[in-house]
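Note that one protein chain is taken out, while the other chains of the complex remain in position.
Up next is chain A:
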Amino acid sequence: MGVKTEDVRSRSIEELIIEGAGCASCVGKIENALKSVSGVENAEMNFAQRTVSVTGTANPSALVKAVERAGYSAKVATSESDGDALAEKEQADWAYYKRLMREMTVALSLGVPLMIYSLFVGEMTVTTATERVTWLVVGILTLGVLYFSGKHFFVGAWQSLKNHSANMDTLIALGTGTAWLYSMVVVLVPHLVPEMARHVYFEATAMIIGLINLGLALELKARGRTSEAIKRLIGLQAKTARVIRDDKQLDIAIEDLLEEDVVRVRPGEKIPVDGKVIEGSTTVDESMLTGEPMPVEKSVGDDVVAGTINKSGSFLFQATRVGKDTALAQIINMVKRAQNSKPPIGRLADIISAYFVPVVMIIAVISALAWLNFGPEPALAFAVVSATTVLIIACPCALGLATPMSVMVGVGKAAEAGVLIRNGEALQTASKVSAMILDKTGTITLGSPKVTDVLVASEYDEQTVLQLAATLESGSEHPLAQAIVESARERGIKTSKVSNFNAIAGHGVEAEVDGKSLLFGNEKLLRERQVELGNFVEKAQGLAAEAKTPMYFAVDNELAAIIAVADPIKDDSVAAIKRLQDNGVRVVMLTGDNRATAEAVAEKVGIKEFFAEVLPEEKSKKVQELQMEGEIVGMTGDGINDAPALAIANVGFAIGTGTDVAIESADITLMRGSLHGLADAVAVSKATLSNIKQNLFGAFIYNVAGIPFAAGVLYPFFGMLLSPVIAGAAMAFSSLTVVSNANRLRFFKAKKH
């Protein structure tokens, strides 16, 4: 029966995380507030960690309320770090494994000799008085085995029966129980049983219990391997940090590190929490998180991330996110969640497994009745054997495990490649993506454009144009604008003051600078304002054909210059796009650039289709257009400007967000900037889905073929009837097979880049 609430509470220690406690005097206030809650024996606050441990019998929500009444906020902490929880789990698993192996050994040391006897020495029938005594002894020994090695099946079966539910335990307990009871009836009151049917099945009982325990033990081992990826991620967390407080350097446990602490990291060390470099420079290996093999250079002002490894220099950084807020902790959380979520493909198996066990019980009854009514003599023995075998061979586990095991390994594998999959549904849809829209800027290209050409009209010079343009653009956050501002800064040009700044979305900007009215934007905008463009249109086309983005600059409604900006294509975009195309995905580029520029970029990277001159708000329309054509559309963008398009696509991929994992609009987050991450994501999802299909298919076929075979369907034709021992072995190893097949995914390698 369930544990009584009071038992648990009397032992309970609650950990609360307190927020909003800024001063040491808060400690007393919070502790007193908690102590006033009835049932609380003691409350002790650790100010450095901002946690309180409360002992007593109060319920946690009352504690939280008490803290809130005192003017702070609190939440119940999970009591331990991921690392500790993992170690504890492994220890518990190991103990369980040893127990299963022990139980298996005991069961098989009775089962195997009996098996050998029945196979080579003689029929296990009860005819003489001596035989009766011998089998009685064996029967009692078997009961011992059922108690020692099979108790958990029987207790579980009984508990769930009481709850009107049934599970694998029910089947095993019923199967072995039936075999044992029948055998005991034969031994104790043989005259109730027809002479030909006086057969005992103690060997089957012991063997089945032994084999199933063995199967469970091996499955437990194999399951451990499915969570390798998450273990590796948890292992990335550093245990200690070298913090500088009051000009003193001291090593502290990572849990004690606070935001804004200054931390020193030496070459070869793990970066303990997220932060910003404030002194020194170095290169950092971030491959464990982003899958990006090249070390990343870091200097003052750059962000560093927990779990990555400092390669060359020693530096100081200020912690910005600690504990559960670090990118690594969030990644671990997200991967864990996704690993336990289920793609729609698993739903059928779920529906089936909900009805599975009672259905199998009914089949067992029907099969026994069929044998009794129509079977040859000894019909009773046949009926018992077939019912037992049906109960034993049926394996809801294989069916139930098929999907989650593959998802577990697949999602973990993806995380290793820097691909974070939000849930099972995203995984499944990603495997079916038929068209992939790539937003050009920041996806195919680096997203940091540079000024390449400044073509001025006769009465202007480059210096003046850039000065005015940079001034105009200094207030804009558009990447093209920043390129111009940057270019002016490089040339040492100083900007002046802007007034009446107005951004015309997707077209350009206008403002007044030094009494001049400036207009900067695309051809469409300038034509709308009736600016004479002259032969600059051709020049612009020439620049566009070189994959540059030309923009027109007008002063007091007269054309002053064309400024061309180009956004370099990422080194590996071409190769990654090819991988997608080779995988049968229709790749479409989307950009706000003019047609000519778009065409030039598309051609360079090997994309045949593109949407050009797309306004930001039209992006989602383009996604819908492809969906109308019947495509399953993946949309790849930076996750911020593209949020609506990402959300409307069948699968939204946010690329190159580095370590910002909390992109709500994305189904899949690619931690590194390279498009290879995208190709990896598609490849891993495809591999995982086909693995799930193999598992589901195998589990279905196993049950659909195994159950009738066990019931004796083949007997009238071939005289074949399955032995319950073989059924036990088959059942034990069917779920092991599913887990092992899922484990094959661990060896999945995304194609070499």
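One rule holds in what follows: contacts are C-beta pairs under 8 Å (C-beta built on N, C-alpha and C of every residue); 3 or more make two chains touch, one makes a residue touch a chain; residues count from 1.
What we mean here is this: contacts and distances are computed from a predicted model.
**Student:** Using the UniProt record as the reference, specify the protein name of the hidden chain from among "EfeO-type cupredoxin-like domain-containing protein", "Phenylacetate-CoA oxygenase subunit PaaA", "NADH-quinone oxidoreductase subunit H" or "ATP-binding cassette domain-containing protein".
**Tutor:** "EfeO-type cupredoxin-like domain-containing protein"
**Student:** Using the definition of touch stated at the top, determine which of A:P404, A:G634 or A:G673 touches the missing chain.
**Tutor:** Going through A:P404, A:G634 or A:G673 one by one, A:P404 is the residue touching the chain not shown.
**Student:** Which one touches the absent chain: A:S53, A:T125 or A:S160?
**Tutor:** A:S160
**Student:** Based on the whole complex, identify which of A:E31, A:E103 or A:D169 touches the chain you can't see.
**Tutor:** Final answer for the missing-chain contact: A:D169.
**Student:** At which residues does chain A meet the chain that is not included here?
**Tutor:** Where chain A meets the chain not shown: residues 1-3, 5, 8, 12, 59-62, 76, 78-80, 85, 88-89, 92-93, 95-96, 99, 152, 155-169, 216, 219-220, 223, 336-337, 340-342, 350, 353-355, 357-358, 361-362, 365-366, 368-369, 372-373, 396-397, 400-401, 404, 423.
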